[in-house]
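Every protein chain of the complex appears in place save one, which is left out.
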Amino acid sequence: MPPTPHPGEGDAHEALDPDAVSSRPPPRVRPVVERTTPTAGTEAAPVDKMRAEGLRAWFGAHEALHGITLPVRANAVTAIIGPSGCGKSTFVRCCNRMHEVVPGARVAGSVLLGDTDVYDRRVNPVRLRRLVGMVFQKPNPFPTMSIRDNVLAGLRLNGLRPSDPAAVVERALRQAALWDEVKDVLPRSGASLSGGQQQRLCIARALALEPEVLLMDEPCSALDPVATAKIEELLHELRTRYCIVIVTHNMQQAARVADYTAFLFQGDLVEYDRTDVLFTRPRERRTEDYITGRFG
Amino acid sequence: MALDPLSDVRAAALASTHAPDLRAPRSLRERAVGALLAGAAAVSVLTTIGIVVVLVREAASFFAEISPARFLLDGEWTPLFADKHFGIWPLVAGTLLTTGIAIAVALPLGLLAAIYLSELASDRVRRWVKPALELLAGVPTVVYGYLALSFITPGLQHVVPGLAGFNALGAGIAMGVMILPLIASLSEDALYAVPAALREGAYALGATKLGAVFRVVVPAAASGIGAAAILGVARAVGETMIVAIAAGQQPRLTLDPRVPVETMTAYIAQVSLGDTPHGTLEYRTIFAVGLALFLLTLALNVLSHRLRRRLKGAAA
Partner (left out) sequence: MTTPHPSVAPPADSAGWLRTGHTRHEAAFRALCKLAIALPLCLLVVLGGSLVVEAWPRLGASFVTSYPSRFAESAGILPALVGTALLMGLTALFAIPLGVGAAVYLEEYAQKTRWSALLELNITTLAGVPSILYGLLGLELFVRVMDLGRSLVAGAATLALLLLPMLITVSREALRTVPRELREACFALGADRAATLRRVVLPMCMPGVLTGIILSLSRAIGETAPLITIGALGYVAFLPTSLGSAFTALPIQIFNWVSRPQAAFRANAAAAIVVLLVLMLLMNGVALWLRKRLQKRITG
């Protein structure tokens, strides 16, 4: 039975719903070319932290993802690349069920976190998002909170009281490579920082919750090259500890920071492989055209 | 995943977040808050229902005694006298007369003000004039009533011969000043919503600024201006204190602005001020009049709303 997406109206004034109940028809897994095993597998077999299975997503009647099957490896950076509108952002927003907070948006298929399907009817999306953190395109620190409170915001929003908040703040800010720059101005408003610092503050905010997966939706697109370099450097350090998914429209960035890369085009997964393989020996014609700059 | 030294946060506080516990139901608090807020929103619906029920119930007992025909066909309204008549028309006439005067004052002035603010004035002028007009709207109506009775009417008596101390003219003018800001600001919104491309199109054809305003902008905003005028009428029809103070308390079927009249609202206020016992016919008259007033203002508001919606649709 094909799911019938209801016509959604993207009214800007409609309330966001953090735990919209996703009425979910049985997934219709499209015949996706399984291309999920990296070719060169000399090391120990990588562990999948997350795995999308036949993931489909709609905005109203528009189908943005046509059945994506993609693993996300533990302790590695996975980059999602593709031209604008290919569904990259939608894909990561499906991983922590942020997609469905937009009125009229729907999802089918599944995303496994460990062995739990996050789209299981019994899964509470609000809880899920503590485990799967997210950094947005535009830095969005909370303007009413100090830098310190911004870092603690995730804990406080979840009603958690760490025994040593100062330590949590320091650790998260150190992990986000921001500590040295802000340690003397912690009570200042988060809005007083520069754009790059704000984005690292948002990363610290996400890391303070110690997520298992960190989703980054074009985190550098609003930043200047220096700030971008800082964040890329940071990703190198974080990859040992976290499982990171980064969406980027910048292929050089993907090549620099990612262990694995997936190329999405018009809502389909075209190719997924180890980054060095995908960029040097792509198997698909469309991938090659894209990475050599012939379109997109 | 590697454990790091500071993991007491995770161990102590986040322990509950691991996979099995993903399956927690929506928290009780979340549901309780949602229900409370929905309850608050429901109060506004209950208010509307309450107004309708109260008016209809009391008016029904009124009409059980006085047939609607007497209400609609009699030309006199004297429920408080020994010789009782229950014809609504004198009150309607009083209401229409004061409202008509108010609109005659407020519509031209308000429209000119709106055109000036939207099309001609500099930003600096606008910054000063708009709050000043809003100040006019903020003055309590009892104050306008006082001004009408104590200053406007005595002033007019020098000019208009035969003007009584209580009259529709003074009250209507005060009411016009009161609704002017409303009409001005809604009309300005309507003019502002006219796309710049239309103005530029007119200029490109060699139209002067005024030519563009009158031949292109104002016609394009006509339904919005109409909506503003109707909303102004509705506001004037429902206004109580100005007319209760300055227009008199003599229901009469006349369109002479110089003599005392009584509006529907002023009648309700008049009866409320006296000590008419609850449950009597006289007491119920105010609900019958109230129901008529409710239906009249509702119709006007719906009409205005429709017009505005059409404007929005056209602009989109």
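Per-chain numbering from 1; labels A and B assigned in written order.
What we mean here is this: contacts are C-beta pairs under 8 Å (C-beta built on N, C-alpha and C of every residue); 3 or more make two chains touch, one makes a residue touch a chain.
Note that this is a predicted model, so its numbers are computed, not measured.
Asks: Which of these, B:Ile66, B:Ile88, B:Ile101 or B:Ile268, touches the one chain of the complex that we don't see?
Replies: If we include the chain that is not displayed, B:Ile268 is the one touching it.
Asks: Identify the residue among B:Ser61, B:Thr78 or B:Thr141 that touches the chain left out of the display.
Replies: If we include the chain that is not displayed, B:Thr141 is the one touching it.
Asks: Check the options B:Leu149, B:Leu186 or B:Leu307 and report the residue that touches the missing chain.
Replies: Answering carefully, the residue with contact to the hidden chain is B:Leu149.
Asks: Applying the definition given at the start, please give the residues of chain A touching the unseen chain.
Replies: 9, 11-19, 96, 98, 101, 103, 126-131, 133-134, 136, 138, 140, 142-144, 153-154, 156-159, 189, 191, 202, 205-206, 209
Asks: May I ask you to list the residues on chain B that touch the chain which is not drawn?
Replies: Against the left-out chain, chain B lists 17, 26-27, 29-30, 33-34, 36-41, 43-45, 47-48, 50-51, 54-55, 58, 108-110, 112-113, 115-116, 120, 129, 132-133, 135-136, 138-143, 145-147, 149-152, 177, 180, 206-211, 214-215, 231, 234, 237-241, 244-245, 265, 268-269, 272-273, 278, 286-287, 290, 293-294, 297-298, 300-301, 305.
The working rule: only the chains that are shown with their structure count from here on.
Asks: Could you state the distance in Å from the CA-based centre of chain A to that of chain B?
Replies: Each chain's C-alpha centroid was found; their separation is 50 Å.
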